[in-house]
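Input: a single structure, listed below in structure tokens.
Left out: one protein chain. Kept in place: all the others.
For reference, chains read A, B, C and D in written order, and residue numbers begin at 1 within each chain.
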Amino acid sequence: MTLDARLTVQRGGLTVAVELAVADGEVLAVLGPNGAGKSTVLRVLAGLLRPDAGRVVVDGDQLWDAAGVHVPAHRRSLGMVFQDHLLFPHLSATENVAFGLRARGMPRARARAAAAGWLDRVGLGDLGERRPGQLSGGQAQRAALARALVGDPRVLLLDEPLSSLDARTRLTVRAELHRHLAEYRGSAVLVTHDPVDAMALAGRVLVVEDGRIVQAGTPAEVARRPRTDYVARLVGLVLLPGTGSGTSVALEGGGTVAVAEEVTGPVFAVIRPESVALYLERPAGSPRNVWPLRLVSATPHGSVVRCDLAGEVPLTADVTATSFAELGLAPGAAVWASVKASEVAVHTR
Amino acid sequence: MTLDARLTVQRGGLTVAVELAVADGEVLAVLGPNGAGKSTVLRVLAGLLRPDAGRVVVDGDQLWDAAGVHVPAHRRSLGMVFQDHLLFPHLSATENVAFGLRARGMPRARARAAAAGWLDRVGLGDLGERRPGQLSGGQAQRAALARALVGDPRVLLLDEPLSSLDARTRLTVRAELHRHLAEYRGSAVLVTHDPVDAMALAGRVLVVEDGRIVQAGTPAEVARRPRTDYVARLVGLVLLPGTGSGTSVALEGGGTVAVAEEVTGPVFAVIRPESVALYLERPAGSPRNVWPLRLVSATPHGSVVRCDLAGEVPLTADVTATSFAELGLAPGAAVWASVKASEVAVHTR
Amino acid sequence: MRRPGDGGVPAPLLVPAVLAVAFLVLPLVGLVVRAPWSDLGSRLVEPAVGQALRLSLVAATLATLLSLVLGVPLAWVLARSRMPGRSVLRALVTVPLVLPPVVGGVALFLVLGRQGIVGSWLYETTGYALPFTTAAVVVAETFVAMPFLVISVEGALRAADARFEDAAATLGADRWTTFRRVTLPLVAPGIAAGAVLSWARALGEFGATITFAGNFPGTTQTMPLAVYLALQSDPEAAIVLSLVLLAVSLATLLLLRDRWLGRAVTT
Amino acid sequence: MRRPGDGGVPAPLLVPAVLAVAFLVLPLVGLVVRAPWSDLGSRLVEPAVGQALRLSLVAATLATLLSLVLGVPLAWVLARSRMPGRSVLRALVTVPLVLPPVVGGVALFLVLGRQGIVGSWLYETTGYALPFTTAAVVVAETFVAMPFLVISVEGALRAADARFEDAAATLGADRWTTFRRVTLPLVAPGIAAGAVLSWARALGEFGATITFAGNFPGTTQTMPLAVYLALQSDPEAAIVLSLVLLAVSLATLLLLRDRWLGRAVTT
Partner (left out) sequence: GTAGGTTAPSTATADGGPTGTVTVFAAASLTDVFTDLGAALEDQQPGLRVQFSFAGSSALAAQLAQGAPADVFASADQAQMAVVTGAGLTEGEPAVFARNELEIAVPAGNPGGVTGLADFADPDLTLAVCAPSVPCGAAAGAVFAAAGITARPDTEEEDVRAALTKVQLGEVDAALVYATDVRAAGDAVEGIPFPESARKLNEYPICTLAAAPNPAGAQAFVDLVRSAAGQRALADAGFRTP
């Protein structure tokens, strides 16, 4: 079943104007900074918020249009995870999950059995009788996810469904969700801040910033050619917009980057943090890109340390824990960063 | 100011029994799976939940003990971020942040100015007049963080304060929090599911599972020598408990692992996912550890693909996206995994 | 969850609360002290008293049920729908509270009496006249008591978090299902409060009942009517009767509320 | 936020709601239709009517304020504290609702009369006697109206999310500050509802007032008392007076509630 929407809606000063299409069985991840309008878009798709203009079509059925068509939420066949769960406080976890089935007419016993099954799948098998107030944050979020998934709805709208899960549970629940979505025949929209979720679960990614779509494509495409700083950082790259001429790019923020190929016009220079080397003194060697920078923060990240650097060309460098220790760097320290021209990818803006 | 607590509390079938001490200016990260009792511990420290036994001492002041001492929450000088924010719905963001200052007697104008300053620091400078209902999830979480930090309390209790933030905001807010905590002279307890948060912010880590402490130490120690599967996965390692004899470890789950050094007795064999190589056919070569496994799921993770493998020895392998593509693996496929014995770390249980 | 520090009621709340209790309870104590207790036994066995008491309880309970059935939906419409003229409607519904009950009884005659707008039609087609029947007692009490229910349930609905209703809608629940399975349980304490108010008001109802239903022992004479008449001839007897009414309602409330509220949600 | 589908009130709610409105409003329409409108002008200029109306409004408003000051803290204690015997207290507080108002007036004499428990002491030390003064009107109305406030505010408090109070405590707010700055605003709609109920009940109060405060034009004669007297001689005039009372309270409610509720929280 296809979800096809174009919507404009005013939200506290922000204009959210988004167009999206999700094919049968497809999962669309919506990424974007806080306050970009992601939840707003989901509310419109759910029919909980009327847009100012546009249309929402599912499977050819007009659900909303500016001419006055409005199919209310309860007739849209939805499964929705709200960012703040909104589990019914007076019902047990099982009753919460069974609610949608009961509302759609399933007999009580069958609904409870289905609910119990889903609670099991998200690892809450033995907490079915608990009220939401008696669940931990992560448990509540999983119950909310089970509640959204159980009814086999036409459209799934998941607003950060995994954000409160611990690392291990997140893996298993994500795998469970992956399995479910792989077989799922409706359209799914997943809002997340975790690029791993997006890559693992979604076939296509939409990046929303300030209410507008800034990039769309497969996760791999978006990761390879980020078009905004937000996306670049999300996938762990450094994005430097500038103007190419010959084998150098004059950056918008000042400074230049040497690149391997000839480029002209507006481009993005993309640098992988792994390719950035750090020195305490100015290195003498082949790399043509050498900048004096300042260490802002250093956070261990598995076996590497991610160093945020500020200066003429803001960079992020990943260095191994060992070499980081050898450099003896503290936040605020002055360092030299170098990147080989051949390690700088360039794509046109 | 020192926080020193030992507490036992019954919580819906789970017994939470935890002992912790946080020195002046120290930040203690509490990690653990969902439902482990992390929020419960914070509630007890805050004085919102009375334990069944134990004591809570701050700076030598008895705040709670079994003999009947109970200093109520409002006299404990706290700053607390709740997992579900609990911003006052009838107050604007600024008023929410100023609330604690006002309650402690600061004049209105000064309190509002201080609140505005903190809102600025978490990037909400222009949303001060909004009600919580008009903020996005991540904006609300930042307002809650500002509300907890503003008063310079003796004890900071932060329950997943960054979980709803987008990647970029998370960086800047984490840096802001880091800056604040570095200068902070009280005791801070930070509950988080993100090891990066823990590593970046905390000097010491406490891992809680099923209501009990399973590991404690500096982030580096914990990361190097995980003692439970949860911790190992958290830091991206595979942990295999077994019994050593000679240069081989008989695993508890079955199978053996060859190691480089001689070991005896109960040990953990620790394998880094990067050190696991995958083959479509049984490799003939030096690695002594070769197992036939099945691919459960594969998720891209930056430039590598993380493969979850099931079989006699459950492993996680990180392979480059290129080689993963060359292998042409799909979930469910049979693969061979090999690990060099010298890549297997061993530490005693 | 145990909530600490609960013993400690802050003085600015405790002092007025104690005053309020004194103000509301001391007069009752005065009545109890002054009552001619020696008469009590003989009075309680009077069949008329038993009749009046039974009728009062039955009629007040029926009136409360009727108020619930009609009033809760009305409260919902006032709190949730976007009908134009809602605020006028809300005020109109409150206004019967202000009506002197005797005038209320007259107003009921004008609609439901033998010559009333609806009543005359009923009388002509079926020969049934509502006034001076037990049903009339229920109607009069409902008329007086329902506004209390409507206003307090509406207040509860306004205070309730409407986002849960959104969540129910996304789960396929139409507004009626949402109302039954989400809204209603969430505002249960408010409904309980409203029902208690209505019941108590109905139980104490005097003016509209005596006007619209009259006063006939066994059919329409409720306790307040019996008390009023006793006041004319034997004020001490009236006090005893009042205390009987008080005691019975106290017992009922204690039994009922704890059971009801026990079931209500505690988030 | 606009909430869609709002026009659509489900039939199982709409039908009883319409019935409820008909039931509550039709009698008023009946009164309006039957009223001798030609008299209205001459009646309104009678100074006694103006006096009674003014007194009614002033006394009911004072009684509501007094009920708020005393009753909201009591409701808080009933809903939030862990005092033993709370449920008995709650029932005791409800019971004055059941008391026939005339008996309530007698009970007030027993406490506040010149020979009453408190009143005699007051009279002996200061020479002040409360009954038959305007203050007595306020006291009688408060006695009758306060339980409505207490019960409905308590319901609202029970329904409110107590976790916000936890949050306030972690921010250093003691229970009193928390009450003022968090609890109170959160239950504002419930308090508004309770205040409306009390005000309306006080405005319509008759039995306790005429007993405890007497019926002196200008000092203690409120509109319901004037209506009562009019009923003795000229029932049509009584209807006109009632309608005047209705119109004034309707106007007041329309003005007040919209302003008050406009300020209340919408989560």
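The definition used in the following text is that a contact is a pair of C-beta atoms (placed from the backbone, for glycine too) under 8 Å apart; a residue touches a chain by one contact, two chains touch by 3 or more.
Quantities reported herein were computed from a predicted structural model and do not represent experimental measurements.
For the chain that does not appear, the touching partners among the shown chains are C, D.
Of the options D:Arg43, D:Arg114 or D:Arg180, the residue whose C-beta touches the omitted chain is D:Arg114. Within subunit D, the residues in touch with the undisplayed chain are 102, 106, 109, 113-115, 128-129, 131-134, 210-211, 213-220, 228-229, 231-235.
Touching residues on subunit C toward the chain that is not drawn are 102, 106, 109-110, 113-115, 129, 131-132, 210-211, 213-217, 220-221, 225, 228-235.
Here is the rule we use: only the chains that are shown with their structure count from here on.
Rounded to whole angstrom units, the spacing between the C-alpha centres of subunit B and subunit C is 54. Looking at subunit A, one finds that residues 47-48, 72-73 touch two or more other chains.
Each of residues 3, 5, 8, 163, 169, 174-175, 186, 188, 267 in subunit C touches at least two other chains. Note for the complex: subunit C touches subunit D at residues 3, 5-17, 19-21, 23-31, 33-34, 69-74, 76-77, 80-83, 87-104, 106-108, 110-111, 116-118, 142-143, 146-148, 150-152, 154-156, 158-163, 169, 174-176, 179, 186-190, 192-194, 196-197, 200-201, 203-204, 206-207, 223-224, 227-228, 231, 235, 238-239, 242, 245-246, 249-250, 253-254, 257-258, 261, 264, 267. The residues of subunit C lying in touch with subunit A in their complex are 163-164, 166-175, 177-178, 181-182, 185-186, 188, 265-267. Per the touch definition, subunit B reaches subunit A in the complex via residues 12, 31-36, 38-39, 83-84, 130, 134-139, 142, 159-160, 163-171, 174-175, 178, 193, 195-196, 199-200, 219-220, 223, 229-230, 233-236, 272, 274, 296-297, 299-303, 308.
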